[in-house]
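Can you read through this structure? Questions will come right after.
Take a look at chain A:
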Amino acid sequence: MIELRQVSKTFPNGTVGLKDINLNIQTGEFVVIVGLSGAGKSTLLRSINRLSDVTSGDIQIDGQSITSASGSKLRSIRRNIGMIFQSFNLIKRTTVLNNVLSGRVGYHSTLRTLFGSFPKRDVEIALTALERVNIREKAYIRADQLSGGQQQRVSIARALAQEATIILADEPVASLDPLTTRQVMDDLQRINRELNITTIVNLHFIDLARDYATRIIGLRAGEVVFDGSVHEATDEKLAEIYGRPVKADELLDSSRDMQGVGVV
Partner candidate 1 sequence: GNNAKTTNAAEPAKGSTTQTTETSAKPAETGYIPKELEVQFVPSQNAETLEAKTKPLEKLLGDQLNIPVHVSVSPDYNTIVEALSSKQVDIGFLPPSAYVLAHDLRNAADLLLQAQRFGVNDETGQPTDEKVNFYKAMILVKKDSDIKTLTDLKGKKIGWQDVTSSAGYVFPAAELKKAGVDPETDVQGVTIKGHDAAIMALLNGQVDAVANFQDARNVVAKDVPDVFEQTRVLHFTAPIPNDTISVRSDMNQEWRDKIAQAFIAITEDPEGAQIVKDIYTHVGYVAGDDANFAPVREYAEAVGQKIK
Partner candidate 2 sequence: MNNNNHLSSSSLTIRLRNLRKWMIALFILVIFIWSMLGLDYQGFQSTSKVVSLSILKGFMHPDWAYVYLPEGEDLLRELLETLVISILGTFVSAILCIPFAFWAAANMSRLRLFPGMGKFTLSVIRVFPEMIVAILFIKAVGPGSFAGVLALGVHSIGMLAKLFSETIEGIDPGPQEALIACGATRLQTIRFAVIPQVIPQFLSYSLYRFEINIRSATTLGLVGAGGIGTPLIFALQVRNWNRVGVILLGIVLLVVVTDFISSRLRRRII
């Protein structure tokens, strides 16, 4: 269970990232966060595993406050939270496999991992994770020789290999083709269902959100402006999130008149 109580975050340059957020996310939920670019979606995810410190408020993971944890306790909380980054955050100069294996360091003593040796089982877990995102054949290639989508998939594989109980995914499919997008989202959904893993995903496409989420949270300028089930997320509600009516053509429907497009 993830609980956020009155969480606010202001960046050093004065930008408000989050404003007084209160949320309760139950174990096993599949939450999709939507909102405009710059609404604070990434900031929210990064606060949950405390990659960025919040300015005020408290965040509890399974009853333990991550905002006040430190040392090995903080590490063990984090080990149970897998994260997929918007900008991939791969270690460019090493192989894909090493990148994925690095997701498993939390399970081993520092000494053992210092020499970069992982048990055979870990290597298998890593290769399986790569297989899930369809790039096992790139396992021994350096990460900087991959295409954008391939890099994103490596970052997903790393989070999968971590075998966490919570997964935070920051636009995990932004650079993926529709096929891989579906595969990845299906995979997230499958582990969410089968293993009851709490999943929080930032997504840009409302349709995709409606397909997969059990709950949708809408952010706008750092504030929660919508929080409800998929069925509650009507077009009117979405209009609030995006600050104006979402037109039919913004739902990425395939049948539409091109001349009717708005914003020009």
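The rule is short, and it goes like this: contacts are C-beta pairs under 8 Å (C-beta built on N, C-alpha and C of every residue); 3 or more make two chains touch, one makes a residue touch a chain; residues count from 1.
In picking the candidates, the idea was that all candidates are chains of the complex that A comes from, given by their letters.
These numbers come from a predicted model, not from an experiment.
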Going by the C-beta definition already given, which one of 1 or 2 is in contact with chain A within this complex? 2
Using the touch definition up top, name the residues of chain A that touch candidate 2 in the complex. 49, 51, 72, 75-83, 85, 87-94, 98, 102-106, 110, 113-114, 116, 155, 158, 162
